[in-house]
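The structure appears right after this line, and notes come after that.
Not every chain is included here, but those present sit where they belong.
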Amino acid sequence: MSDRERIKIHGADGPVFGAGIWHFATYVDRYATDGYGEPRTVLDAIELAGQVEDLSVVDLNWPFPPGGISTAEVKDALAARNLRAIAVTPEFYTGRFAKGGFTNPDPEVRRAAIDLVAASAEVGRELGVDYVKLWPGQDGYDYPFQADYADLWDRSVDAVRELAQAFPDLKFAIEYKPREPRNRMVFSSVARTLLAIQDMGVDNVGVLLDFGHSLYGGETPAEAARMAIARGKLFAIDVNDNFRGWDDDMVVGSVHLLETFEFFFALHDAGWDGVWQLDQFPFRENPVEAARTGIGTMKAFHRALGYLDRKELAEAQAAQDALAAQRIAKRALFRALAESEAR
Amino acid sequence: MSDRERIKIHGADGPVFGAGIWHFATYVDRYATDGYGEPRTVLDAIELAGQVEDLSVVDLNWPFPPGGISTAEVKDALAARNLRAIAVTPEFYTGRFAKGGFTNPDPEVRRAAIDLVAASAEVGRELGVDYVKLWPGQDGYDYPFQADYADLWDRSVDAVRELAQAFPDLKFAIEYKPREPRNRMVFSSVARTLLAIQDMGVDNVGVLLDFGHSLYGGETPAEAARMAIARGKLFAIDVNDNFRGWDDDMVVGSVHLLETFEFFFALHDAGWDGVWQLDQFPFRENPVEAARTGIGTMKAFHRALGYLDRKELAEAQAAQDALAAQRIAKRALFRALAESEAR
């Protein structure tokens, strides 16, 4: 059974909702080095994820935090909570990889990054994931003149190609982001990532489009999604929100209601049938409540898609009539949101 | 009858809505130098403003565009359209003042700027305005090292003080903005403007808070409003929207619904009783429709204020419970917006 079929089965009864398992972790940053709450193992996080009624799938960091947890244990925990692993996210952005994973200047560390991803892919196979997520957060540079850009590009492209060829039965989804933790990242926008994928010359690499990364990077997420879909490369999405100046990973719909709805419209009406996945970081919020809120809003967006008058909207867009197009979109959106909040 | 009483009379039957008369003008920019549409005189613009049902007051550029139009003509046009002039906006940011109005290095040009404002104040008296709006758009600098900042500050403070003392019966409202047309402006934030007003040592100068300027400048507009109100200095507001990176002057509520509603909440619940005024620039949209849309959304915000459960919200805010506070605010907002769009 192909990945695609698996997703479809999940989606038979409507949209499938997922979350990065780190949604249910606690966090540290450079100030609260002692953490925003007590540490949680991946098993703790799965336990919490299981409390979110509409959540079906999760993306799992690997090695499973905090280490020393077996794939079997994770499988059991998922099964007990009626969850499925949609993806595995190898952590090749930790301290060892501070100066880069695929782009590390030290060949040994670079090799360790590739090996770590390969090992995670094996685990992903065991778990039956749809894709391995690649988030090369440390691959980039911090200062003017620090790096040879062609070299960074080649190292990145070569590493992903090598992995894709080593695991032809798996899909790899690159999550792009303008920056953080590096000041500048190699895979920084949808268009750059699509160009890199071309350079790889393989079929099983695509894009994971994170709404917040796109917004923060100055893209219109709906437009970025259409661009990746048009090239058959939109493998996955993440949803969240921010204030446009940083990857705040806030709860879906807490700031940009219209643009998030437009993103859902672009995906849905292009026939995209993947999982609607949260990438929220509730630093100071209850993660179960935050997930419920995010999914509740995503469900309202899906209901709003049912209310949207496509014919009217197409006419307004054909005329590029901003006022009319917004009125049509808002009518559907506000109706659905009002129903949602009234519950 | 005081300014305050006049506003109150207007507000007896609910919120009073206004607009900068430039909302109904056409525009040029550095690319479309031939203009986004045929030029319109202030009389044309008043004619269009009169077509917007809920619009009661307008802020008028002076000299009345394109020049050669008398105050009497404008008064008649306003009366014919059942409109009132709430403010006059002297144009001391045109070509002559390219290097500054109050801060112009040429004493003669600086004097011309002050005189122009004074002349507009006389016109304002005739029109019975509530305030003279000061928007020193060319007062600032463009390059590192170009200006002596203390000098710019003093020239700005001194000019406004002089005007305020010359017209003790009038109010002057400074509209701050981070930049444009200068790369950096003297009155760039609410807090800087409040400090400058202190330095003036007069009672009849306050702030005009433009929602979009505040948002674009990295402020939370609701917080900025509260700060100015707490000091008794919020003389007027303008509403619009943008993508946070520039003063796009888009239609109210086209992007930031929650933050605009929060701004209305902050103003209303602090007992602020001024006019709810549009500062939209419909470059490519029908200005009458754009104004109707903006006012329609503002009315929905006011209705939402009626639905808002203050007690619940106060509790959520006392606990800084973001999820609860957003839920409470959204419930009221979406209900009102859905009603509004369903009409």
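Should a chain be cited, it is by its letter among A and B, assigned in written order, with residues numbered from 1 in that chain.
The rule is short, and it goes like this: a residue touches a chain if its C-beta (ideal position, glycine included) is under 8 Å from a C-beta of that chain, and two chains touch if they have at least 3 such contacts.
Computed from a predicted structure; not experimentally measured.
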Open item on the list: Taking the 2 displayed chains as a starting point, can you state how many identical chains form the whole complex?
Closed with: 4
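Methods note: only the chains that are shown with their structure count from here on.
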Open item on the list: So the centre of each chain is just the mean of its C-alpha atoms; given that, what is the distance between subunit A and subunit B in Å?
Closed with: 40
Task: Contacting residues of subunit B [partner subunit A, same complex] - done: 218, 243-245, 251, 254-259, 284-286, 289-290, 293, 322-323, 326-327, 330-331, 334-335, 337-338, 340-342
